[in-house]
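There's a structure below that I have some questions on.
All protein chains but one are shown at their positions in the complex.
Up next, chain A:
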Amino acid sequence: MTDDHQTLALLLFSVFVAITLAITTWVSRSRHGSAEEFYAGGRLFSPMENGFAIAGDYMSAASFLGISGLIALFGYDGMLYSVGFLVAWLVVLFLVAELVRNCGRFTLADVVATRMRERPVRIALGTSSVTVSVLYLVAQMVGAGALVALLLGGKGEATQTWTVICVGALMVIHVSLGGMRATTWIQIVKSVLLLGGTLALTALVLVRFHGDFDQLLLTAAERSGHGEAFLAPGLKYGGDWTARLDFISLGLALVLGTAGLPHILSRFYTVPTARAARRSVVWAIGLIGGFYLMTIVLGFGAAAIVGPEAVRGSNAAGNTAVPLLALDLGGGADSTGGTVLFAVVAAIAFATILAVVAGITLSSVAHDLYASLRRRRAEPRSEVAVARVAAVGIGVVAIALGLLARDLNVAFLVGLAFAVAASANLPVLLCSLFWRDFTTRGAVWAVYGGLVPAVVLVVLSPVVSGSPGSLFPGVDFQYFPLQNPGLVSIPLGFLAGWLGTVTSAEIPDEAKHAETEVRSLTGAGAV
């Protein structure tokens, strides 16, 4: 890439950073330092604002860069991500959003702790939430690294490393100073930018093919070198049964994972009522659905216009397909249009990464761990102070892992985070909302029974060792054939919850169950 690209992209990115810093400062002007303010932004956002913020939290670098890249390289198989990511919202809307808003204060653990002994449940859910958040963060960091490598044309790993560190440091500033209110506004600004950028690129792709979607698909298929097979499932996940089971495993993780993501769940507490939470989800589904439809066009557009070889040549996992597409749509590498469009897209992708990172870091896990480990009569103010420190800690871990995992596709990495969320967080949440006989032991077992297998299976999978593309290609401790553990670990989570419940001596508290059920459906006593 030329110097023009760099300068312009960096300039646009600096403008966005300046805007977000301004928002953070402006918002934290009248901050009270209470936990209510820090975690939930005062609970007074409107459904539309929260809908945009949810969409902003969800449409990460994985969607914008990862999915389009997978479609550009493997055709139809990449579409599974788009479909799974969207259908997952029905689980959230039907079973989770309103009930969780009614029962909890800040986090998933609040909901479960209403019925159960507080301490073990909070420690278990705090641990699993940290794990999910770190995995999700790593994906964002890898996305940032890929973008920088593209911008700087591979001008040395040191620059790339420093950019990842800067992104991490910046988001820690946002979160620790601004809390949920600033984070929400940053998400809203970012999702408007992202939707605008995607809309413009989609329009340009369709104009290039004179609005003929059929022609777009045919060109993509021809250019890919796979012909008709490019438009049908099987290129990435076809062949032997291991790959096919991997596909089903990924599909399950995607559709069940969203409802267990800590940073999505804590979004429902920024609105005043359960009804407002429902309406934010409806907004979010509309925005996210439209966005994923457009990523499909962008993915096939990148295959047709840029071509899979060029995409693969720039980043082996396909993470840079969309910026390359923008360069081409604007008129090519040497034109002003190409330069500008490329810079805009790169800046939007950076903004996306930054905002999502901020949202996840704030996922209130500190609330759970702190509430169960604190000394008696601790000031609420000190809880917020601990949360700020925790944000820094999570950021540092994610930066380190992000530097390690830089050659993996970001959508794939997010798939892992979803698998862990679906295995560890979803079973315990659904059981405590809907199962009368659920006990504390069941809850704790459900969390660890999903979390431990999910993490162990990832460590033993070909992602980490034993194949040329893995994190440690030199060693081989691969004992589990699937890349995504969901197919095994999600049922194990539910099974462990059931097993823990039937083996526990504790008699399920009918009154507590009545309280959860009445509160979750009516909103009585909700904050």
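Worth pointing out:
As a convention for this text, a residue touches a chain if its C-beta (ideal position, glycine included) is under 8 Å from a C-beta of that chain, and two chains touch if they have at least 3 such contacts; residues count from 1.
Going forward, contacts and distances are computed from a predicted model.
Taken from the listed names "Thiol-disulfide isomerase-like protein", "ATP-binding cassette domain-containing protein", "Membrane protein" or "ABC-type sugar transport system ATPase subunit", the protein name that UniProt assigns to the chain not shown is "Membrane protein".
Checked against the full complex, the one of A:293, A:389 or A:502 touching the unshown chain is A:293. For the chain left out of this panel, the touching residue among A:89, A:350, A:418 or A:494 is A:89. Touching the missing chain, out of A:64, A:247, A:350 or A:438, is residue A:247. Mapped onto chain A, the interface with the missing chain covers residues 76, 79-80, 82-84, 86-87, 89-91, 93-95, 98, 213-214, 217-218, 221, 228-229, 231-234, 237-238, 244-245, 247-248, 251-252, 255, 272-276, 278-279, 282, 285-286, 289, 292-293, 296, 510-512, 514-515, 517-519, 521-526.
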